[in-house]
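Only a portion of the chains appears, each positioned as in the full assembly.
Chain lettering (A and B) follows the sequence in which the chains are written, and residue indices restart at 1 in each chain.
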Amino acid sequence: MARFLKNRKILMGKSPGEIHFVGKQKMEQVRIRLMSYNAQNIYESEHESIAPAISAFKTNSLNWLNIDGLHDKAVIEEVGKHFGLSPLVLDDIVNTDQRPKMVEDGNNLIVFLKMLSFNELENRISAEHVTLVLGNNYLISFQEKVGDFFEPIRNRLRQNIGRLRGSTPDYLFYRLFDTIADNYMLCVGLLGEKIEADETHILKNHNKEIVNNIYRHKIEISYLRKAIRPAKEVSTQLKNIETELINSSNDPFFNNLDDLITQTLETVEIYHTMTGDQLNMYNTNINNSANDVMKVLTIFAAIFIPLTFIAGIYGTNFDYLPELHYRYSYFIMLGVMFILALLMLWFFRRKRWL
Amino acid sequence: MARFLKNRKILMGKSPGEIHFVGKQKMEQVRIRLMSYNAQNIYESEHESIAPAISAFKTNSLNWLNIDGLHDKAVIEEVGKHFGLSPLVLDDIVNTDQRPKMVEDGNNLIVFLKMLSFNELENRISAEHVTLVLGNNYLISFQEKVGDFFEPIRNRLRQNIGRLRGSTPDYLFYRLFDTIADNYMLCVGLLGEKIEADETHILKNHNKEIVNNIYRHKIEISYLRKAIRPAKEVSTQLKNIETELINSSNDPFFNNLDDLITQTLETVEIYHTMTGDQLNMYNTNINNSANDVMKVLTIFAAIFIPLTFIAGIYGTNFDYLPELHYRYSYFIMLGVMFILALLMLWFFRRKRWL
């Protein structure tokens, strides 16, 4: 299956807004969790369906509804109905191939992102589709599976660390996006370490494993870029957006976020160039090595082939071959051979092959 | 015939707007089909010429006129006369080489596109010229041949699935464009799968077929890009256009469409880079392999050529060659040879060729 385009089996002629989950189902049942909190109180609850979750919303509180699992059409549609999300948006929420983007829909601000994680064993980045819906007193997050990326945020809420508990939904929204962006940085860093680690191997010895590594790294870098570039577009839009959903007092945070993603992208570009340079280096080293091999071959061949030829001449069985019968012929031959070999060595020395 | 420029035999000095069909005629007779529908009723009819088709138009209905086959000048001109299309536009309709673009002409909005299809056997993308003409209560579509790309839309109309039946012509217009764009995605996906499939072959074994594959893929990617890039321009124009023909309530659909094509183009770019990387990888692997071959050759040559030389010396027939007459000469020679061979092996070992 093509990795850069997961669900190509698009139902031709499908209406826009008909919700079709086309990704790989990553968990059995949809998990619906609600956190309602304000500076004073925090309530956590888990629900089997959307309706009870929504009726558990607290006024005077920020309600964070987290939905893990995108395969249950009914759940998605119910969310859409309650919060006034258009079918197009709902379709994008379940379309795990959806490119990161920002949409304003009714009273909501929706951001589609990719959550990346780096599998160090397989040397492979994998992506998960995440949607954040920001409303006036709620935030809804959709994930493909129960990930623990947002767990640190939840713990901070529970223990009331930092500014989260007393803040507006846009701050939570910022923090979740920021968590995802931090994670980009983390992935780039992990991949980057591997890339830089190859460097010494390339310069020192050159086993073939490294070629595969470099190629794999190139692919992963492309993959990272595909996820982060449009996320940069989103963060820039958020920086400049005029909406009542985002307090202008939080602008510095969104500036900072945009900054972070810019820096990540620039680092990605540097590693991209670096893998290309590594491949070139590797090739140059192979060429160098091939050259050395051939010099060894040529030196051996050029020295011994003529000598063997001379020996061959005196190995012939002609009745009349006068040199054979002189007393010192053999030693003269050896002497000539020795001088020839020295001449060859001097020749190769002068050519700087030795 | 140059593939990237099909009909170069342009009639120099030809007037603009003189209609000359220059493509390859793909069907014998032009086929004219009409669908008139509204929320309540739907009528389908097929006509031999344009005039009766137009007189079959229903008021209070959306009239979708589909014309398959571009070679009949009379048909095209009659359409032009009825709907107020200028000769330049008519010429572009039959010019199968026309680059995708958007034109406003009189009361019509015209979009020229390429419908792509991927022949998996030949590994080859082929393109068909499609024109969509959007008017206030009609939509005219021109195709080179009877394709079934629009068939799913027709079936949905017949069975009244989704929002199509109750919508305005711009929605149908959107749906047809969207079908074409979905198809781009499909082609990219199919080609992408083939490209990604090559990957393992390149890393594992390297037969020569693969070089041809990579080259072919590069060409096909160029071909895709040539069709999709200007389609992106069109979709962006549609997103921003101010016209009475498009309801602002349908704006989200056109945004979504532009999005889809952007994503397709980005994926095309990734595959473009990937094929380049694959060629580099392949070359590196060949170099590696050549290096190995040469090492084997050099090891054999460097070990046995000197030994053969030694044997050659004692194969000479000199009358006076003292070593020949010592009792253990032969075994000493064998011993020396053995030691020499070991020395060579140690030498190559140290050089890490073994």
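Rule of thumb we're sticking to: contacts are C-beta pairs under 8 Å (C-beta built on N, C-alpha and C of every residue); 3 or more make two chains touch, one makes a residue touch a chain.
This structure is a prediction, so every number in the text was calculated from the model and none was measured.
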Assuming all chains share one sequence, and 2 are in place here, what does the full complex add up to?
5
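Just so we're on the same page, only the chains that are shown with their structure count from here on.
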Given a C-alpha superposition of chain A onto chain B, how large is the rotation in degrees, taken in steps of 5?
70
Would you mind writing out the residues of chain B in touch with chain A in their complex?
149, 152-153, 155-156, 161-164, 178-179, 182-183, 185-186, 188-190, 192-193, 196, 203, 252-253, 256, 259, 262-263, 266-267, 270-271, 273-274, 277, 280-281, 283-285, 287-288, 290-291, 294-295, 297-298, 301-302, 305-306, 308-309, 312-313, 315-321, 352-353
Along chain A, where are the residues that touch chain B in the complex?
1-5, 8, 10, 12-13, 15-16, 18, 86, 88, 92, 97, 99, 101, 105, 205, 208, 211-212, 215, 218-219, 222, 226, 229, 279, 282-283, 286-287, 289-290, 293-294, 296-297, 300-301, 304-305, 307-308, 311-312, 314-317, 321, 323-330, 333-334
